[in-house]
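Missing here: one protein chain of the complex. Every other protein chain is in place.
Each chain gets a letter, A and B, in the order it is written, and its residues are counted from 1.
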Amino acid sequence: MSRIENERVCAKGSGGRAPRALAQYRALLAKDVRQELRTREMLTSMGVYALLVLTIYGAALAQVGDKLQVVSFAGGLLWALVIFTSLLGLNRSFGHETESGCLEGILLAPVDRAVIFLAKATSNLLFLLAVEVVVVPLFFLFFLSGAELAATTPLIAVPLLVGTVGVAGVGTLLSTMTIETRGRDVLLAILFIPVAFPLLYACVSATTCAFLGVEGTMGTFWTSCGVALVYDVVMIAAAWGLYEFVVDA
Amino acid sequence: MVQSKADRLVPLLLLLGAVLTAVDVVWTFTLAPLVQGAQLSEPVVIAGQMVTTKLLLSQKIFYLHVPVAIASFVVMAFLAYYGVRFLMTKDRAYDLRAYVAAQVALVFIVATMISGDLWTCFEWGVWWVWEPRLTTYFILMLLVIGYFILRNAIDDPEKRARFCAVFGIIAFIDAPISFFITRLVPSSIHPVVFRTDSGLPPMMLIPFLLGLFGMLMIGFALYRYALRVHGDAQAVEELKEQLEELDARANERAAAAALERLSARHAVEVVREAACDASAVAARADDENPSKED
Partner (left out) sequence: MASAHDGSAAPLAVSARGLVKQFGRRRGLDGVDLEVPSGAFLSIFGPNGAGKTTLLRMLALLSRPTRGELSLLGVDALEEPDSLRSRIGLISHKPMLYGDLTARENLRFFASLYGDVDEARIDELLRLVELDHRCNDCARTFSRGMQQRLSIARALVNDPELVLLDEPYSGLDPHAAELFDELIGRVRDGRTFVMVSHDLEKGFAMCSHALILARGRVVVCAEKERVDAAAFRDLYLATVGTGVS
């Protein structure tokens, strides 16, 4: 009887490892997206928070009359906005999973732990990008509407994309660890900001280059993007490999 | 477990390390030649201030600052190494070692920051510059502090060990970045110390190496001492547990009697040997049963 059951299960779970992993990845991702679209918890809280940060920038920059001056450090401002907003979102991203033990429910199933990581990182990436799509134009509207923008300004999309990928990757690993600790919100910030710092540094450098568009700085732009990309690869590889140890006892 | 033959050498090592470092300091101020702008050859504007080549005495910090910094990188590597070992074996001893390594790393990092800051102040005329090397090193300090905060935030020792091991490995990634960044970023004004063309004259190289080995010895001795302290604390816990175990064993007869009584009534036919172990059935059974049996 055991034999038959065995075969039945094998047949049930067959179809090769890779296609099954892909199906599981899609199921996990679809679940996150469906939940978010229903509650809009992460998106609204991140969006409103980003708006508040912009308001604070408004107060902080109220005495800077010349828009040209803002352009020179707009890259830094933009990234501070992105980092703070993502921190808020990352803190929430695992709320649903631990609320009623769902993560355990997922771990019960024959799912590769790396697939769980990838799916969560992807959904975080999607939500962060969705917020950025709204917030970055607002940033331009509020602080750069009068300024003369360099022709290279659209290139800021490159560091934004590369940077957000890294933020989502590292953030997913760290928020999995902090979700079940005391004072998790603060702890995530304490762990995340130093770890993400090299990425932040490179992205600010690239974004500033794009904003200023000075002749001959394009080399620095691409180098910085390259550094950010290397960071993404190293950190996501490390997170991928270590995720198993974070979720499995 | 913590105590070993090597431990007897630890005080000796600490002493030797201290002596080497002392020789390094003395040598630095007596024999090593003064440097004229070896690190900074032309006037540079930093934070709006013109800085010239008044290096002279301030360069002496190099003989302490660099060894301490290197030692801190080495200890960080051990933090990550023990993290990997822990994840591979799940042996708590490695978790303790990683924790101790983090403590020593923090001491060295703070020492590096202080000595480096003194140098920056004299050399560049400012206390702090957001310069790549300084920044990444500062981040390294924050990461180690974060490690301790993470440790304190988790109660379950098993989970704490796992998470700290993972974070220790992630945190270590910053160490090579910090080490190599002076080479990678051309705008960095921090001097590149290790290069093939440095051509340090023997009078300068020898004290530097003395300082380096001295620091590494001190680092190792500190690590062993801290490990022993923590090991002793664990041993105390173990003794406490043993005492409790003895307490439980004192109730052994009564507990065994209780089981015997149950068996006698043919209540339980399958009684595992484990049941006879007093540690399993204990205190209250002891309080209640004798009176019933009488």
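FYI, a residue touches a chain if its C-beta (ideal position, glycine included) is under 8 Å from a C-beta of that chain, and two chains touch if they have at least 3 such contacts.
Computed from a predicted structure; not experimentally measured.
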Visible chains in contact with the missing one: A, B
Listed residues B:11, B:157 or B:176, member touching the removed chain: B:157
Sites on chain B contacted by the missing partner chain, in the whole complex: 90, 92, 157-158, 234, 237-238, 241, 244, 247-248, 255, 258-259, 262, 265-272, 274-275, 277, 279-285, 288-289
Where the missing chain touches chain A, by residue: 1-2, 5-6, 9-10, 12-13, 15, 20, 23-24, 27-28, 30-31, 34-35, 38-39, 96, 99-102, 104-111, 248-249
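Just so we're on the same page, only the chains that are shown with their structure count from here on.
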List of chain A residues in touch with chain B within their complex: 170, 173-174, 177-178, 180-184, 187, 190-191, 193-195, 197-198, 201, 234-235, 238-239, 242, 245-246, 249
Chain A contact footprint on chain B (complex, rising order): 87, 132, 135-136, 139, 142-143, 145-146, 149-150, 153-155, 158-159, 162-163, 165-167, 169-171, 173-174, 177
